[in-house]
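Below you'll find the structure I mean.
The other protein chains are all here in position, but one chain of the complex has been omitted.
Take a look at chain A:
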Amino acid sequence: MSLFDGKKIIIIGDRDGIPGPAIEECIKTTGGEVVFSSTECFV
């Protein structure tokens, strides 16, 4: 049982922090479903 079980997940990563694909890999190990993943650049 995890916090993300059955949840739809929207990921917004930061290019100078944790990028989207890295967060996506973590979410894949939970019961959550990634519906959108992107990495943004603020600089």
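Assume a contact is a pair of C-beta atoms (placed from the backbone, for glycine too) under 8 Å apart; a residue touches a chain by one contact, two chains touch by 3 or more; residues count from 1.
Keep in mind that, in the parts below, contacts and distances are computed from a predicted model.
Visitor: Quick one: find the hidden chain's UniProt protein name among "Glycine reductase", "L-serine dehydratase", "YciI family protein" or "ABC transporter permease".
Guide: Looking only at the record, the undisplayed chain corresponds to "Glycine reductase".
Visitor: Using the touch rule from the top, list residues of chain A that touch the missing partner.
Guide: Against the missing chain, chain A presents residues 14-22, 25, 38-39, 41-43.
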